[in-house]
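Of the protein chains in this complex, one is absent; all others appear in place.
Up next, subunit A:
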Amino acid sequence: MQLFPCPFCGPRDETEFHYGGEAGNVRPDGTDVPIDRWANYLYMRGNPKGTTREIWVHMNCSEFFVMERDTVTHKVLSSTALSGEHAA
């Protein structure tokens, strides 16, 4: 059983968290978006082996946050509250 650090509640059981996707995947703006860009936003992922930045939600407090994590070792490198800057 792994503990994940919620920036608001501290270390909690991994089952309390839900994965929300890769950080930095910004929804295209405007009405004139080429289909490749939409496909890129909707479906294409970096899916790195190693360090990655991800959006997670702590379901108990409903807060979204950014967690830096290693996908091979499962080691958590950082956990910070979601801000406009982090989402981008």
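Everything that follows uses one rule, which is that a residue touches a chain if its C-beta (ideal position, glycine included) is under 8 Å from a C-beta of that chain, and two chains touch if they have at least 3 such contacts; residues count from 1.
As a convention for this text, contacts and distances are computed from a predicted model.
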Notebook entry, point to check: Which name from "Putative DNA modification/repair radical SAM protein", "Insulinase family protein", "sulfate adenylyltransferase" or "Sarcosine oxidase subunit beta" does UniProt give the chain that's left off?
Noted result: "Sarcosine oxidase subunit beta"
Notebook entry, point to check: Which is it among A:3, A:33 or A:72 that touches the chain not included here?
Noted result: A:72
Check: What residues on subunit A make contact with the chain left out of this view?
Finding: 1-2, 14-15, 18-19, 35-36, 38-40, 42-49, 52, 54, 71-74
